[in-house]
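Have a look at the structure below, then the notes.
For this depiction, one protein chain was excluded, whereas all remaining protein chains were kept in their positions.
Take a look at subunit A:
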Amino acid sequence: MNSEPWDFPGLLLNMSNGVVDMRFLKFLLKRLLTIAISMVVVIVITYVLMWLAPGNFFELQRVRDAIARVTTPDDPAYQATLKGFEERYGLNNPLWKQILMYLKGAVVFKFGPSFSDPARNIEDLIKEKFPITFTLALSSILFALVVGVPLGILAALKKNTWIDYTAMTVSVIGVAIPSYVVAVFLILIFSIYLGWLPTSGWEGIRTKILPTIALALGPLASVARFTRVSLLDTLNQDFIRTAYAKGGDDRTVIMKHALRPSMIPLVTIIGPQMAYLMVGTVWVENIFRIPGLGQLFANAAVTRDYPLLVTSTFILALAVMIMNLIVDVLYAILDPRIKLD
């Protein structure tokens, strides 16, 4: 079998021989350390901000109660409830101790109960909601790749024709419009005007189509643009000219020689796109009323449910950072010329 340079990924080779590349280990360790530091910094900043913020969750509840004429701040019953509440969530501790206790819990994935649902621990909520969000994000990135890559290839091969111009104009628009606006247009067309698909929910395959497309359109546009540029770039290289000189026709040269090396850099944009997707789930889940992590995060922010807000931020951010790391490692494995640094 013919072998191309990219058939011998340096790192993978070393690892498959049972010899783990030391540079690889060092890189991995450094990145994991950066992730850990980032998470600690973020948690500390979040805690400080919330400590500075006027009005806590309990205040908000009290306002609601006051409207219902249940209790007033001077009421001893109110004072007792407040005290019990503070003790329950450790709010009577100094700030640094609260942060330390949270970090200690986070290491073993224990976050305690949230303000709004004292009966349930947050980690159980996360375990229930994370798979929904992850499925949504993963199916969107797959959709973006499956449609975006062929679209980019088509635009590159038909360069400077109306197909290229249309594809690229559409992709600029796809990048310019956020997923919540795309979601609105999809709902207007497919749910209201045509009546084909439901507007909300997360049961059965039919409810999953619109949110997936809404979330995928931005990354799809980026993937198409990137694929086009990358393939055009590859087609200008010397080895492609050689392949043509050896008598290869368009089909052979593109399929056998140009496509693969031009796809490898695509891996680099999947990382940022995954980050975009995870954040996009916050909007899309709110618009389609999908009971995922994004909705949990938004609800936590609106109700000032601080433990839940910190933890859902923590989990979403951690997911994004870990996926970025996986993508970087994958890229180094696919392209041995890349130095891990």
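Keep this in mind: a contact is a pair of C-beta atoms (placed from the backbone, for glycine too) under 8 Å apart; a residue touches a chain by one contact, two chains touch by 3 or more; residues count from 1.
The working rule: contacts and distances are computed from a predicted model.
Colleague: According to its UniProt record, what is the protein name of the omitted chain, chosen from "Anti-sigma factor NepR domain-containing protein", "Extracellular solute-binding protein", "Probable glycine dehydrogenase (decarboxylating) subunit 1" or "Oligopeptide ABC transporter, permease protein"?
Modeller: Record says "Oligopeptide ABC transporter, permease protein".
Colleague: Based on the whole complex, identify which of A:L197, A:A298 or A:V329 touches the chain you can't see.
Modeller: Final answer for the missing-chain contact: A:A298.
Colleague: Which one, A:T81, A:T199 or A:T268, makes contact with the chain that was left out?
Modeller: A:T199
Colleague: Tell me which stretches of subunit A touch the chain missing from the display.
Modeller: Given the touch definition above, subunit A has residues 34-35, 37-38, 41-42, 45-46, 49-50, 52-54, 169, 172-173, 175-178, 180-181, 184-185, 187-188, 192, 199, 275, 278-279, 282-283, 286-287, 297-298, 301-302, 304, 309, 313, 316-317, 320-321, 324 touching the missing chain.
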